[in-house]
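Note that one protein chain of the assembly has been removed; the remaining protein chains are unaltered in position.
After this line comes chain A, so read on.
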Amino acid sequence: MKLPCVSLGLLGTILMLCSVDNHGLRRCLISTDMHHIEESFQEIKRAIQAKDTFPNVTILSTLETLQIIKPLDVCCVTKNLLAFYVDRVFKDHQEPNPKILRKISSIANSFLYMQKTLRQCQEQRQCHCRQEATNVTRVIHDNYDQLEVRSAAVKSLGELDIFLAWIAKNHEVTSSA
């Protein structure tokens, strides 16, 4: 009779540790000024989305429709998607309009800061990439690759509000305003 109790106790402890660990990871981006990033995007959203030539296709669909990202995968998916934007989307997009360029630069540099913050957080805690998380980001990259580079970049920029909302929800970042 003692054995089931002991194993239950162990399981409970493990679950508790996992949730504590994840709760800590979820609060990694707590100091980010999300409100400013959202504001910057709102100012250019219409102009960017107007350039989207494939309105019926989405790249970040896996985030919106499947709300499947489990707490354990939040760190990995955040890390991967930030890299997706910083390494691919912002680079592939050539913006001629100085006003829009200013806002995109602000968002890109803020994402760079978020990557650094996340990395510091990871140094203290694990940020494993499970198969599910890797699959989600692979789907996004595949969606991106299916379109011509410039169209894909514009479309991904236009879907930034989906990504920002997802970050705010999963990292418990509250707007300062």
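As a working rule, a contact is a pair of C-beta atoms (placed from the backbone, for glycine too) under 8 Å apart; a residue touches a chain by one contact, two chains touch by 3 or more; residues count from 1.
Basically, contacts and distances are computed from a predicted model.
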{"item": "Missing subunit (named according to UniProt) among the choices \"Adenosylhomocysteinase like 2\", \"Potassium voltage-gated channel subfamily B member 1\", \"Fibronectin type-III domain-containing protein\" or \"Radial spoke head 3\"", "value": "\"Fibronectin type-III domain-containing protein\""}
{"item": "Touch with the omitted chain, as defined above, among A:Val57, A:Ala108 or A:Cys129", "value": "A:Ala108"}
{"item": "Positions on chain A contacted by the hidden chain, ascending", "value": "31-33, 36, 40, 86-87, 90-91, 98, 101-102, 105-106, 108-113, 116, 176-177"}
